[in-house]
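A single protein chain has been removed from this complex, and every other one stays in its place.
Chain nomenclature is as follows: A and B, assigned in order of appearance, with residue numbering initiated at 1 for each chain independently.
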Amino acid sequence: MSYFLTQVLNGLSFGLVLSLIAAGFAIVFTSTGVLNFAHGSVVLAGAYLVAVTQPTIGFWPAVLVGILGAALIGVLINALLVRNLADPNPGTAAILMLGVDILLLTELTRRIGNRVLPLGAPWGADVVRFGGISLPTGRVLAAVLAVVVFAGLWFMFSRTRVGIGMRAAAADGPTASLMGIRLSRTGATGWALAGVLAALAGIFLTSFPSPGVVPSVALSAFLAIPAWVLGGFDSVPGAVLGGLVIGLVTALTVGYERELHFLGAGFGEVVPYLVMIIVLLVRPQGLLGSKEAVRV
Amino acid sequence: MSDLSRRIAGLVLLGAALALPLALEDFWLQLGLFVMATMVGAVGLTLLVGVAGQLSLGHAAFAAIGAYVYVWATSEATPTLAGAGLPAVAGLVLAVAMAALIGLLFSPVASRLRGIYLGLATLGLVFVVRHLLLNLDDWTGGFTGRSVEPFTIAGFSFSNRDPDYLAVAGVEFEGLHRLWYLFLVLTLLACWLGANLRTSRTGRAWANVRDSETAAAAMGIAVARHKASAFVVSSGYAGLAGAMLALAYGRLAPDVFTLLVSVDFLVMIVIGGLGSIGGAMVGALFVTALPLVLTQYSDVLPFLAAPGSGGLDPATLSRMLYGLAIIAVLVFLRGGLAGAFRRLRGGNAPTAASGAPDDTGGTPPTPPTDPDHPVGAQPVSSKETAR
Partner (left out) sequence: MRKTRPALAAAAACLFAVTACSTTEPEAAGGGDSGDIETGSGVTDDTITIGVLTDLSGPFAAGAAVQVTQFQAFWDQVNADGGVCDRDVELQVQDHAYDPQKAVSLYRSMSSDIIALQQVLGGPTSAAVLPLADQDSMYAGGVGWASTALGYESNQLPGASYSIQGANAVDYLVDELGVAEGSSIGVVYFAGDYGADVLAGAQHAAEERGVEIIPQEITPATTDLSAQASALVQDGASAVILGAAPGQLASLAGVLASQGADIPIVGMNPTFNPALLDTPVADALLADTYSILSVAPYASDEPGVRAANELYEAADPDGAIGWEVPLASGQAQLLRTALEGACEAGDLTPEGVVAAMREGADVDTEGLFPDGLDYSTVGESPTRTVYVTKVSDTAEAGLELLETYEGPSAQSYTFG
């Protein structure tokens, strides 16, 4: 039983980290209509900034640098490139982000090289134990932080002018614009927010139980895509739910790999995508997506 | 450009494509094979994305299905690997048919989703197919894959054997040369079909569905069926492209068909100009050839560090130039490369192509990283085979 619980908690805490990334996808998509293929590189960039600045300025200031840096990268991508697209539409924007991803990832890979950059997080390799279950402290912190962040986002989107403006802009851009909401500002806010979430996810993805900053961290953003999609493209709560589902399903598939061996070796790697396809077949708009996002 | 000059330009390009194997080295021949195979895939994808308006990130999955079906169909069975031992042409047909069939099976999803939603759902296909390729090792050879039998028609083999020696105008025609012509025929056929399909009843129905499903339905177009049919056709194209890639590699492994391949197909059609057959072909040339050529020739650039010295080495630079080229095309060229070409052609006589100012106003000139895109009737070293 404690084994089952361990795997469940592992899955849920990792799922919350995925949710941070998935929410970034959702926020960028709703505020500017861009499928952000460069999100993984932004996650890596945030973690990289923390890792290279923490030896000189200490961990917590470095976290601030990482968060601000990732947010700045997002804002710059939006202001310099997305807003200047020759044919602004979701297809060209997605490919544009691929170009950005190639640039960012190549440069970061070159800088990181063969090294495994330690993040210097104060929780090191500590573990929290309770009732026969042990969880890495980093994961527990990630889960707590994610809950706080999502509560903050909920507050922002439902109670503040900026958040409501963003929702209005997402629901109907031209009308929102007519009503005095500046789309350039809501777009920039969305990209900045996504950058902040990406940097936070990057910190937890590269601290224990992961070894440190390595280029393959950028790949984990791909795992967040099923989470985002199955939650519903335009929904931040959906992204949270999607992350939890994907984290849980993956952890249990891996944890019970021996019992599931008839499904083929490495089934845990495809199960997120299978879940995504099945959910889309039953509910094309995703678990919590708004109906009008899909016109059938 | 007048119809006559179009024909002349087309003929010159075709003649160049026919003559090139006489002059090219192996590197360029191999590159040409990859370019033609990806052209076929890109044309299929532009029919789906550009014409019918449905995004797909699963193109590599269908290419993988085509490739593996082709190899299974044409190989003799061995104790460890299944094979049907069919003639090569039958294998090719089967590859296309099977990819299209799987596309049909997936089309309930395709007809329910649109645009970016479908794109992300199909992303899952790449991973599912990869899992199957790795685990069904009686058919696929698992991770290490299986080798591809040479293409053979009536005893003539498109390889280095049978006949062992064949020379045309004094140039020895080895497997690469022979495959070049096979690929040329397949590519021309696929593009010709694609262009006709685009202007046919079906193609116009697809475009109507893309522009407005409601309006299309009001005009009596069966929306779901047309969305599904676009998906099936595009899958068939991917299947053919996959079989061609199998022939070009000579060996198949699941790693040939990663998500990156799907993404590359999308890059091709978007920078080429969505919905344009010629654009898809130029895009395929751009995406497939540019990184390879940059890698091959970047050591000519003087300011770079030697490979492995830790500085900005040629490979890193070529990767960055590739990323920059994608960004530059999307930011500066409306309608992608095809759009830029149309504007260039619209305002100037076809011969006055060299750096002519753009008269459509406001569009900056083509970025310097843009490789030989078809300007006027100058084939230069372009291996573009048909338009």
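Keep in mind that, in the parts below, a residue touches a chain if its C-beta (ideal position, glycine included) is under 8 Å from a C-beta of that chain, and two chains touch if they have at least 3 such contacts.
Being a predicted model, the structure only gives us computed values, none of them experimental.
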| item | value |
| --- | --- |
| Neighbouring displayed chains - absent chain, whole complex | A, B |
| Sole residue of A:Pro136, A:Gly187 or A:Gly243 that reaches the chain not shown, by the stated touch rule | A:Pro136 |
| Identified contact with the non-displayed chain, of B:Leu29, B:Ala216 or B:Leu247 | B:Leu29 |
| Touching residues on chain A - with respect to the absent chain | 3, 6-7, 10-11, 14, 106, 109-110, 113-116, 118, 121, 124-127, 134, 136, 139, 205, 207-212, 214-217, 219-220, 222-223, 250-251, 254-258, 265-266, 268-269 |
| Touch list for chain B against the chain that is not drawn | 6-7, 10-11, 14-15, 18, 25-27, 29-31, 34, 134, 142-145, 147, 160, 163-170, 172, 176, 188, 191-192, 195-196, 248-251, 253, 255-256, 277, 288, 291-292, 295-296, 307-310, 313-316, 318-319, 386-387 |
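Quick note on the criterion: only the chains that are shown with their structure count from here on.
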| item | value |
| --- | --- |
| Separation of mean Cα positions, chain B and chain A [Å, integer] | 32 |
| Parts of chain B lying in touch with chain A, wherever the complex brings them together | 49, 55, 108-109, 112-117, 119-121, 123-125, 127-128, 130-132, 134-135, 213-214, 259, 263, 266-267, 270-271, 274, 310, 312, 316, 319-320, 322-327, 330-336, 363 |
| Touch list for chain A against partner chain B, complex | 35, 37, 81, 84-87, 90-92, 94-96, 98-103, 106-107, 110, 113, 222, 225-226, 229, 233, 264-267, 269-270, 273-274, 276-277, 280-281, 284, 293-296 |
